[in-house]
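With one protein chain removed, the remaining protein chains of the complex are shown where they sit.
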Amino acid sequence: MNRRLPRTNDAGASPGVWRLAWQRLRRDRVGMASLYVVVAFLLLIAASHFGLIAADWQQEKGVSFANPSFLPHLENREAQQSLQLQTAQAQSDPSHLAQFRAVDPLAATYDQVQQRALSYQIKEPARAMTLPFGGDKWGRSVLAKMIKGAEISIAVGLLAALIATMLGTLFGALAGYLGRWVNDLLEWFYNVFTSIPYLLLIFAIIAVVKANPALQSQGLLTIVLVLGLTGWTGVYRLVRAEYMKHTHREYVRAADAIGASVWRRMFVHILPNISHIILVQLSLLVVGFIKAEVILSFLGFGVPVDMVSWGTMLDEAQNELVIGKWWQLVGAGLLTMAVFVTAFSLLTDALRDALDPKLK
Amino acid sequence: MGAYLIRRLWQMIPTMLGVILLVFFLFTQFGGDPAQVLAGKITDQAQIDNIRKELGVDQPVYVQLWIFVKQVFTFDFGRSWVTKEEVSHIFKQRAGPSLTVMTPILLIELLLGVALAMWVAYRRGTVSDRAVMIICILAMSVSFLVYIIAGQYLFGFVLGWFPVQGWSDNLWRNLTYFAPLPILLAVLVGLGPTIRLYRSVFLDELGHDYVRTARAKGLSERAVMFKHVLRNALIPIITNLAMALPGLVLGAFLIEIFFSIPGLGREVKIAVDRSDFPVIKAITVYLAFATMVFNLIADLLYRWADPRVELR
Amino acid sequence: MRIVRWLLVAGALLCAVGARAADAGKVLRIAFPVAETGFDPVAVSDLYSNTVLDAVLDPMLAYDYLARPAKLIPNTLESMPVVSDNGATFTFKVKRGIFFAPDPAFKGKQRELIARDYAYSLKRLFDPKLKSPWVFLLEGKIMGLDDLMQRARQSGTFDYDAPVPGIELLDAHTLRLKLNEPDYNLLYIFAMPTLGALAREVVDAYGADIGSHLVGTGAYYLKDWTRGSSMLLEPNPHFREEYFAGSAGNDAHDGTIAAALKGQRLPIIGRVQINIIEENQPRWLEFLNGNLDLSGVPNEYTNLYVPGGQLAPSLAKRGIALQRSTGMSVTYQYFNMKDPVVGGYSPEKVALRRAISLAYNTGEEIIIIRKGQAIAAQSPIPPNVAGYDENFRNPLLEYNPAKAKALLDQYGYVDRNGDGYRDLPDGTPFELEQPSAPTSLDRQYDELWKKSMNAVGIKIRFKKDKWPELLKQSRAGKLQMKGSAWSADYPDGDNFLQLLYGPNSGMANDARFDLPAFNELYRKARGLPDSPERTKLYQEMTKYVAVYAPWKLGIHPIENVVVHPWVRNYKRNPNILAPWKYLDIDAAQRQARR
Partner (left out) sequence: MSTAYTHVAVAAQPPQLLRIDRLSIGFRINREDVVPATRAVSFAVPRESVVALVGESGSGKSVTALAVMGLLPKDSAVIGRDSGIYYNGINLLFALPAQARSVRGKEIAMIFQEPMSALNPVLRVGAQIEEVLRTHLRMGTRAARARAAELLSEVGIPEPQRRLASFPHELSGGQQQRVMIAMAIACEPKLLIADEPTTALDVTIQQQILELLQRLKTRHRMSILFITHDLALVKRHADQVVVLQDGVVREQGGAQQIFRAPRDAYTRALLACRPGLDRRPQRLPVVEDFLNSDLRVDAQAQAFPERVRGVSADDAMVLIVNHLSKRFYLRSGLFEKQPLAAVSDVSFRLPKGKTVGLVGESGSGKSTLGLALLRLHAADSGEVLFEGNDILRLPPARFRAYKRRIQIIFQNPYASLNPRFTVGQILLEPMQLHGIGADDRERRELALAWLRKVGLEEAAYAKYPHEFSGGQRQRIAVARCLTLKPEVIVCDECVSALDVSVQAQVLNLLQDLQDEFGLSYLFISHDLAVVRHMSDYMLVMRAGEVVEQGESDAIFHAPQHPYTQQLLAALRN
């Protein structure tokens, strides 16, 4: 039986494969709902990236572990202590200073420095007792961290997935299409790579990346590289199999017959035809990497200190649960990460169905 | 068959050499200097030189590599730098607890996964299918770390259904007393992806022509599912499982750490924290070897389960 | 033959157990947060392995259980050693009738402890093959021992039978040590489990496996050991008849303990079960469940369970007791005095270090990161250590970002290129580099450093690397600065101030601080025993540390130990790692309360 689809017979505008996929996707209610959620997150992180929201996440606006606004009356001993500290530090006691003058090489400038210091005496802004979704131990807003964390985590997931997918696709294409010694070599490389347990591989790659001082200062690059360099194997496997299949397809033979070069056949002819597989792999990797970032953070290989991610938040949150500060765990672990990852996974499923109507 | 086996084993050698090279260079070149940690709080260069000499890390790279290669092929990795325990002993001792936890996890996941996946595949397209799949995805979206922290607190402490942590020397006691909570949590985490994977396998099989034939023969849907589809679906499922096995030994390290199970995953983490290279290198190589063997077993299983494939 | 030997041992064991005072029904359950590394006394350096060693091996001296400040008492000696030659010669007389725990290596015979065993343990420390991390304790101190080590490094074998001028065996039970120069701290070293007595035949029998065949004369022996997971200690069947002989302590609680222990034969508890539980959550939950008898309170949980230093009512109601004490350690942030940016003794360099110190918020470190479980250090010497003066105040250690800014302005550290960060007086931009290991804890410190430095306009970045790699770079002097900590090897201020002594640069002295005035004071103090005079010198030295700021002094941690009511006689003594032989368990009460 031939499959028949309703045809848009208006002349000229002709639905390409992507357009048809989009039409199928639009009919998938769960898929569309997930798409809206994902788009909402993307808008959110774009806004956060350009500093429209959550730009001040590092500011300590509240007291330590400030209560969420909707639960203002929880007991907060941490806040009391940190408030006490502020009062204590306001009073300094210079009575013993005299003894030190004798040996101090800076003794000559004591008074000048004291004078200047007076001009800097500024009052620390008052800290709020509650924040919209509570505060972390420094008194930063968990809500702002959730947004900023989403930005970093999703960026890490996307970038790493891009790297892994590009590597996997390139290797897979070479091995699958060229075969022979290229295939043997890449298969060897793949075997070596996959023989080593993932966790150990992660440790090893971290060691390499960390040992390279040029990479150290690059912030996110480290973790993106670690994930990207270890995650290509699955894509490679699939892409290689696809290329082996497509290499003998008649349209590729036809391209060969009309004189298309090897590169053209690989990347102009075959690649678009397996792009839906790659796209699905890419989105699976995004989810996988977002989750992997959490584990890496637990192991201490998270994002740099002036950034926040869901992983670092969950790592902090693991000790806060027992003392009753659940909001960071709920905020990062459930409200943002789980929602995004669920939506993204559902979208991936919908995408897979839409791109490959055979699979249903 | 024999020829196939020999050829496959023969093909392992270059892979093994690759693993050896990779492991050696990663840890030797980038792993940091072990002598620094072992030297104690106050030390001098003479002391450090002495330690480097005792560890053999003052030798030229090629000599160290040769020693490492010899270690790999004699299965004698010497002793841990930190605890002086024989590495082979570490492996032998820690593998047991890991297996005690991982085997039930795998089996339960397999049985539950296959049963549930078959059910949802059978009811494909219905509300219950969609509901199960969405629950699976939701369950997958919560980090493993959250499961462990919350699960241990809730089931182990607040409800007191299980011990909070612990391990004994008694296999039975471990299985019946200490392991259930970690197993439960790991299965909760693992079931989502498993069901999704197996469901797609079942759906794939359901699309094949032989299913139509079986129905045309007048078999009940039950008979079609259990006699025809399951048998075929098990081929990819079992081979998948065999390939996943070695990775799982380490994969559960979070569980081992939180539940104080003296398994390999936890040992690797400790060894990495201590920069105990002989241990890490040995476990890496052993596990790489195990992975290759299990891949071979998966292949053999596949070829055994699927009569179409010939062993040549 | 072999079987016969085993039977003999087993028989001896049975008889001995029958005669013991210890009650096998009394079990102490505790947990270590970090896995032990092994039990070769000279090789292990971690706290938890040493804790077990402390229960199994006997050093010559011990600390008095209840006495504060720390006081040494004879352990296996008849009396305190005789010091002669102005502190350069020490004579130890080992008690007769002390026997090793049974082991097949003794071929079924009871093996008595003799002076040679201590001499042997001492020499083992210097055997290059064993790579002992403790060599520094006695390096250069005992006449001739270092030469022996040098010879061994060249020849490859350490000659245990070669005569050493500094180690003399006067008779089977008398050992005399001769030092290169007087050292008033030497005796502390002989109270460490590292120098506990080992029998040479046992070491020879097990070779490299000695770590798993621990045979000592202590109150317990290691019955069962699953590496990295659990240890079971049972009373040493050959343990000498020992009764509590310590002082009565200073307060009512001490008095109760002293009364309970009076005339009590040790040990009392019949089993000590140790489990390794690495994560805080399960360890703490196990304590609350009553499955652990005593436990430290993880800092993260103190606000809930030890709010304001007081035990939470929920725990107090259950009869749980809190013991709070300040640890004998200090944390500090050192600046590399050889570093072109932060090092040096010129006023502007001093000003920079002082400004950094002023800007770093130690108070927040204590409250937020350490959950209030620390006190700010006033000098390098922690409490409970000889030379500590609780009234001493260091006015330069305040947190004062305004003053930090003023100081930086004063000495020309202003932003010249407009990037928002201060530059060096000569106009070149600079950036601090703080090393940090990949752990959650270090991340918190990074956060604090980052915001503290940002507040005064100093740019800081973090060099993330594995701990050993940082250590290596630190030792090689390649780091600009680094956070560090020092725990007392023995309760004497010298152990801390040596960290800043110029000639120790690059070894103990990470900062490579080398100030003639300070060095002079240090040498002077070294020639004095613990005395107010010496404490005065220590305070003088502290002033130099404060004004030149090679260190930004950190904190002394507070340790909270909680104990279930059925555990008796517990008193935290920072110098005694394993006080188990003094403890008692009310098994019935425990059964009832759980």
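Every chain is named by a letter (A, B and C) in the order it is written, and numbering of its residues begins at 1.
The criterion applied here is as follows: a contact is a pair of C-beta atoms (placed from the backbone, for glycine too) under 8 Å apart; a residue touches a chain by one contact, two chains touch by 3 or more.
The model shown is predicted, which means the values in this text are computed figures rather than measured ones.
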Contacts of the hidden chain among displayed chains: A, B
Selected from B:164, B:203 or B:235 as touching the chain missing from the view: B:235
Selected residue (touches chain absent from view) among B:99, B:223, B:238 or B:293: B:223
Listed residues B:128, B:170 or B:213, member touching the removed chain: B:213
Contact with the hidden chain (one of A:72, A:272 or A:324): A:272
Where the missing chain touches chain B, by residue: 3, 6-7, 124-125, 208-210, 212-220, 223, 227-228, 231-232, 235, 305-308, 312
Sites on chain A contacted by the missing partner chain, in the whole complex: 1-2, 4-7, 11-12, 14-17, 24, 27, 249-251, 253-260, 264, 269, 272-273, 275
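Here is the rule we go by: only the chains that are shown with their structure count from here on.
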Approximate Å spacing (C-alpha centroids) for the pair chain A, chain B: 25
Chain C residues counted as touching two or more neighbouring chains: 281, 465-466
Sites on chain A at which at least two other chains make contact: 207, 210-211, 298-299, 315, 318, 322
Complex contacts: residues of chain C adjacent to chain A: 280-281, 284, 298, 300-301, 303-304, 307-308, 345, 347, 350-351, 354, 363-364, 366-368, 371-372, 393-396, 398-403, 405-407, 409-411, 436-440, 442-444, 446-447, 450-451, 461-466, 517, 543-544, 546-548
Chain B residues touching chain A - in the complex, by the definition given at the top: 14-15, 18-19, 22-23, 26-27, 29-32, 130, 133-134, 137-138, 140-146, 149-150, 153, 200, 203, 246-247, 249-251, 253-254, 265, 268-269, 272, 280, 283-284, 287-289, 291-292
Chain C - residues contacting chain B, complex: 35-38, 40, 43, 45, 128-129, 131-136, 153, 208-209, 211-212, 226-230, 275-279, 281-283, 285-286, 288-289, 291, 465-469, 471-472, 475, 486, 489, 504, 506-508
